[in-house]
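Note that one protein chain is taken out, while the other chains of the complex remain in position.
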Amino acid sequence: MAGSLPLVPTQAKPQRSTTRNESSWVKWSLIGLAALVLIWMIVLPLIVVLTESLKKGWEVYVAAIVDPDALSALRLTLLVAVITVPLNTIFGVAAAWAITKFKFKGKQLLITLIDLPFAVSPVIGGLIYVLVYGEHGWFGPWLSDQDIQIIFALPGIVLATLFITFPFVARELIPLMEEQGQHEEEAAVTLGAKGWTVFWRITLPNIKWGLLYGVILCNARAMGEFGAVSVVSGHVRGETNTLPLHVEILYNEYQFSASFAVASLLLILALVTLILKGWFTRKSVH
Amino acid sequence: MKKSLKMGMVLSLVLALTVVTAACGKKDEAASTSTNDKKDVELLNVSYDPTRELYQNYNKAFAAYWLKEKGQKVTIKQSHGGSGKQSRAVIDGQKADVVTLALGYDIDAIQEKGLIDKDWQKKFDKNSAPYTSTIVFLVRKGNPKQIKDWDDLIKGDTQVITPNPKTSGGARWNYLAAWGYALSKNNNDQAKAQEFVKQLYKHVPVLDTGARGSTTTFVERGIGDVLIAWENEALLSVKELGPDKVDIVYPSESILAEPPVAVVDKNVDKKGTREVAEAYLKYLYSEEGQTIAAENFYRPTLESVKTKFKDSFKDLKLFTIDEFGGWQKAQKEHFSDGGIFDQIYVPSK
């Protein structure tokens, strides 16, 4: 079976032949089943968020969102995402390249280390930065002398978010690039292409879907992270509150509708990234 | 090979620098607002969860007072969270000017790290607790289970909602209130008190991590017959969540909860905000401060305000934390790992 795999994947989209399709009743029952799963697992909680947020009417909803504290939380959340996502994307591509295109000892160990932030409880993800940069941490006294605030300020939130979203892009790309192998790139290099050219011309087009998914996941998680950020944020209103923290504050103030309204704002942000993805997709088709 | 390794390192360094630059940018911004001493001043009050409404109102009142007195504009930033977590944040470098927490134990912890002077509890009147509260019951409308006192909580299939004392400072007051009641009822018999508290927690189906989580479980999810809560929280939730849903029941005896306040000496000296920070806490004892506290359902300590709000706060027999030998001792005996609270759940070996 292994020998029959073609060395160079076909560039064109695979033709939909009848042999690859199930009979239509299988197809539709699978779709129906999937839709049920989706509704049960994902749509239902979202409906709760939306109905709760609109329980007290549109005015409360709009008021919650245009509240200056909510807007400043939104700004902070976007800023954090703008810093963390590109950093982790660069890392993800580099790590996936190193891991899938070369043979070296300890590869599984390296992959596992990259996975590690998933396995670390978000609470610990925040705590470790407190241990390093906090007042009593390794660099704490020095930072304090320089009057640099890392924990309970923007850098701390960025670091915690970097940690939490660290594996996404790499993890998305590694199985994909492993599946694709390195024959195309090798062929190109044998024909005299330079490293960067190979990457831009061959690898990137091949991995663009995986990359896009990775970036979207990374971004969504960066904006939605609560646990780790909660540890390193000072919870000061209008200053170090991200949107998820603001949601918690409102909820704890018994402002349930307002709290869910802000949560729905996060959902809208996620939808915006997904629309962007759709736009990219259409662009790349042309 | 070597060259490219180097390049990788340089890239990483650039990234690290980005983060640090962001840090510096942040610092400059903070400096420009806080060092202009005579013009504007900024205070950070690190507090626990249920004081949000109180300080929202009080901060406005104090800012007006300070502007009138000293002609200086003061902005007060608030940070709220679990009492223990907030205390840890200050220890780890949150630059709080004042802390207003749920229990003395959490301020002691900051003091131990040298951020607060040793005799902080003597700095302000009444053990540095400008307002107090107590522990009461919240029951379903009409009190269908006829809950009148602590003993009723462990009868039959009554379900009690209270947060986890291990994660919630407020919940420790709940626990101690039950313990103190059982002590005084059983002539200071520790074993009987322990048995009572053990029974009580057997009636708890859900241990939320914080006081407000418990309130939501009780009111919104409809779980449990009675919620043990701070009086101020109970009064607030009746107001916020609907007087048609729940009633307040006062037990025969309860604990005097004293949430203390303190100036974080090391931080105010560094920032040069000592004067205004001390005035901020002192003003809590004034007529206006006390009235705001009372309006937000905290028991005032000033006599004149006390008489004014006589009808809002029912008189009942109250004991204090001294009954347990202070917070350090109570914490060690009851809530530390392997302490009495843990023994309720883990079968002793």
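Letters A and B name the chains as they come in the text, with residue numbers starting at 1 for each one.
Operating definition for what follows: a residue touches a chain if its C-beta (ideal position, glycine included) is under 8 Å from a C-beta of that chain, and two chains touch if they have at least 3 such contacts.
Simple rule for what comes next: contacts and distances are computed from a predicted model.
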| item | value |
| --- | --- |
| Candidate names "CxxC motif-containing protein", "Transglutaminase", "NADH dehydrogenase subunit M" or "Sulfate transport system permease protein CysT"; UniProt protein name, chain not shown | "Sulfate transport system permease protein CysT" |
| Displayed partners of the chain not shown (whole complex) | A, B |
| Touch criterion as defined above, residue of B:118, B:221, B:239 or B:270 at the omitted chain | B:221 |
| Residue ranges of chain B at the interface with the undisplayed chain | 1-9, 11-12, 15-16, 82, 84-85, 87-88, 109, 164, 166-169, 204-209, 213, 220-223, 331, 335-337, 342, 345-347 |
| Hidden partner chain, residues of chain A it touches | 1-2, 4-6, 9-10, 14-15, 17, 19-22, 26-27, 30-31, 33-35, 37-38, 41-46, 48-49, 52, 90-91, 94-95, 97-99, 101-104, 107-124, 127-129, 131-132, 137-138, 159, 162-163, 166-167, 171-172, 174-176, 178-180, 182, 185-186, 189-190, 194-195, 198-199, 209-210, 213, 216-217, 220-221, 223-227, 243-244, 247-248, 251, 259-260, 263, 266-267, 269-271, 274, 278 |
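Following the convention adopted for this analysis, only the chains that are shown with their structure count from here on.
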| item | value |
| --- | --- |
| Contacting residues of chain A [partner chain B, same complex] | 83, 87, 90, 94, 130, 134-137, 140, 144, 147-155, 158-159, 234-239, 249, 251-254, 256 |
| Chain A-facing residues of chain B, complex | 8, 11, 15, 18-20, 22-24, 26-27, 30-31, 44, 49, 52-53, 77-81, 86, 89, 91-95, 113, 210, 212, 216, 220, 236-237, 240-241 |
